[in-house]
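Okay, handing you the structure first.
Here the complex is missing a single protein chain, while all its other protein chains stay put.
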Amino acid sequence: MRYLPKSPAERDRMLADIGAASIDELFEVIPAEYRFTRDLDVPRQQAESEIISYFRAAGAKNATDYASFLGAGAYRHYRPVIIDSLVQRGEFLTSYTPYQAEITQGTLQAIFEFQTMIAELTGMDVANASMYDGSTGAAEAVLMAMRVTGRHKAVVAASVHPEHREVLHTYLKYREMPTALVGYETETGRVDLAALEAAVTEETAAVLVQSPNFFGVIEDIPAIAEMAHKKGALLIVSIAEAVSLGVVKPPVEADIVSMEAQSFGVALSYGGPFCGVIAAKEQFLRQMPGRLVGQTVDRDGNRGFVLTLSTREQHIRREKATSNICTNQALVALMATIFLTVYGKEGIRELAEHNLAKADYAARTLAAQPGAKLLFTGAPHFHEFVLRTEEAPAAWSKRLLDEKIVGGIELSRWYPELKNATLWCATEVVTREQIDAAAKVLAAAPVEA
Amino acid sequence: MAMQGIGKVRAHQTQNEGLVFEKSSPGKKAYKLPPLDVPAVDASSLLGEAHRETLAALPELSEIEIIRHFTRLSTWNYAIDLGMYPLGSCTMKYNPRVNEFVARIDGLADAHPYRPESLAQGILEVIDLLQRCLMEITGMDAITLQPAAGAHGEFTGILLVRAWHESQGNARKKVLIPDSAHGTNPATAAICGYAVENLKSNADGGIDLEALERQVDEETAALMLTNPSTIGVFESQIHRIADILHAKGALLYMDGANMNALVGKARPGDFGVDVMHLNLHKTFSTPHGGGGPGSGPVACKAFL
Partner (left out) sequence: MRGFYGNVGMFIRALAYILANGPDGLRQTTEDAVLNANYIRRKLEDLYELPYKTASMHEVVFSDKRQAARGVKTGDIAKRLIDYGFHPYTVSFPLIVHGAMMIEPTESESLEELDLFIDAMRAIAREVEESPELVKSAPHSTRVSRLDEVAAARKPVLRWRG
């Protein structure tokens, strides 16, 4: 086996040194009836070339040359080449959680840089080292708000990503934490402020909204914050599209921000690994879940970095920890850090503006087709928009696929009231040609008999 | 230092490298966007109040500086690629490079999770084959690959336990956890709404059967057991442990962090485990990446 660095003679020598007659002797602690004696029924050992052929064939079956207007929490952006070359350095790739600070300063400093960038972008004071993804991050943010306020109810906007809401439901299931769902305004797609005001009470720990929300609409964060704060609840803003922060005002009025940083240079990879992160106001720091890196000095006064405030964490606090999270998404956070360094202060704005322009053109072009109409035009969008068509999406989707285009995703699977409505996303990698081609297909609806 | 020539690798320790922000100066760029092929928009009039006026203080650097910055930082890390990394419980084994290569193949790396299934057949086949392999390796009947790490797998597994007990009419109140367990075990039981009851280890560091017998009752949902245990010892009384639990309707959860001692030699499904998680980032060689990402599949018996 090519990964195993031992010759048969060396194995024998080691066994002799141990004083075991055979390797089986070392497994005798396993009761005989539980010893597995046959071969595992898994594919036979393969050569590297065979492994690559297998996965290439799988990749080819997935079809690679389609234009795509899919978004909805997973976004296609250009990934600068240096990201993969840097994160594949063995010193990053094959190192563990930086518990031994002296020999993990590289990881620690990079996380400190990540925390700084996320805090800068979100307008929060502090950010952690990462969460599994945006959905679990949002759920953990709600639990955090519960600890901060000592309250036990959450108010959640229906315009939060439906899968994130499901994850939240799972996380809260045994916490006796009822959630109230607040709908959206049909003109704007924003959370219904009147309903929100009615739903927030003195028992509300947190109000959770997403902005840009699931429909791509930017929420009125200052107004929502005021409603939450008036009743002493915390406002959690979830950000599923991190690139929006290049042009969209950060939710500085929020108390906690849960962000999915996948857009920062992380491959779609069929939905993971992605990179959640929680940022917050400084006063809530001690209730944050997850790892934190802090700056300190060593015995000679040199600047260095360590994991800190670990008394919040499971390895110290066990059942009283702020979360059970241990392994996080460190390498993915490093990808995001490199991405943000590549684009930098000006680049992230320029990139976001390109997204805005593509989506604006796509929305106008698609809506100009017969039978098509934009929903939720009463509020600003980032790079996603909702299109309603007279023709059933299933019909035109098929025609689009024939042209090697994946169109918007149908919303009725989560919002039954939104019939024939589809959510489209146009990032900087979508071309005008692709948009025009999609529009042409939409326009070509068969004339009804 | 009396090191007598013992020891080996030395990292690039003397290089000074400031924070990326300290190296920044306005006007430097490491990116270039293609020309816009659609009309440019005025962001501030499109977004109105929601427009961002002050930019985040991100660094501004050229590409070579970025390469050097992160390369220098990397030299301050120890890594499996440099030498033995005997961090117990973490299984710091070689992370094969072909893994990295195939994970980046076109069609796999760029697949959107909402793409139509007809365009995702390749990845679904990969998922299916991995599931079948892991079920065979663990001897279990069903599996979910969704959890993102070991602790997340524990959470999933204990929720499963709870759902099963609920379906039997009583969610039960407590989870037994040996004092030798990893911190994520009690933290997990707590977030699933269970009281954590400590189980003292016996003189061999294993499960004390008498204590177990005393502590398991009709309100016990499960025992969270690490096997081999965190002292690296196989619980040779595992069948008795399972019997004691099952007699009271409680389940046996196995923390599979130490599965690297068992693959191909013994299967949890054969020795009485009802539900367990694996760590693909330990036993199955996916890289730890400085703390993540991981993957914590949960496998269980058919009745669950």
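Each chain gets a letter, A and B, in the order it is written, and its residues are counted from 1.
Just so it is clear, a residue touches a chain if its C-beta (ideal position, glycine included) is under 8 Å from a C-beta of that chain, and two chains touch if they have at least 3 such contacts.
Keep in mind that what you see is a predicted model, and the values were worked out from it rather than measured.
Specify the shown partners of the omitted chain in the complete complex.
A, B
Could you tell me which of B:Asp204, B:Glu218 or B:Asp243 touches the chain that is not displayed?
Residue touching the chain left out of view: B:Asp204.
Return the single residue from A:Thr136, A:Thr341 or A:Ser397 that touches the missing chain.
Of these options, the touching residue for the absent chain is A:Thr136.
When the complex is taken as a whole, what residues of chain A touch the one chain not shown?
For chain A, the residues touching the absent chain are 1-6, 10-11, 13-15, 17-20, 23, 26-29, 39-46, 48, 50-51, 54-55, 73-74, 96, 99-103, 105, 112-113, 115-116, 119-120, 125-127, 132-136, 161, 163-164, 167, 170, 267, 269-274, 285, 292-300, 302, 304-306, 308-311, 315.
In the complete complex, the non-displayed chain touches which residues of chain B?
Given the touch definition above, chain B has residues 1-4, 6-11, 13-14, 19, 21-22, 57, 76, 78, 80, 83-94, 96, 98-100, 102-103, 108-109, 113, 123, 126-127, 129-130, 133, 137, 144-148, 152, 155-156, 179-182, 201, 204-206, 228-234, 258, 260-265, 280-281, 284-287, 293-295 touching the missing chain.
The rule is simple: only the chains that are shown with their structure count from here on.
Can you check how far apart chain A and chain B are, centre to centre, with Cα atoms defining each centre and the answer in Å?
Chain A and chain B have C-alpha centres separated by 16 Å.
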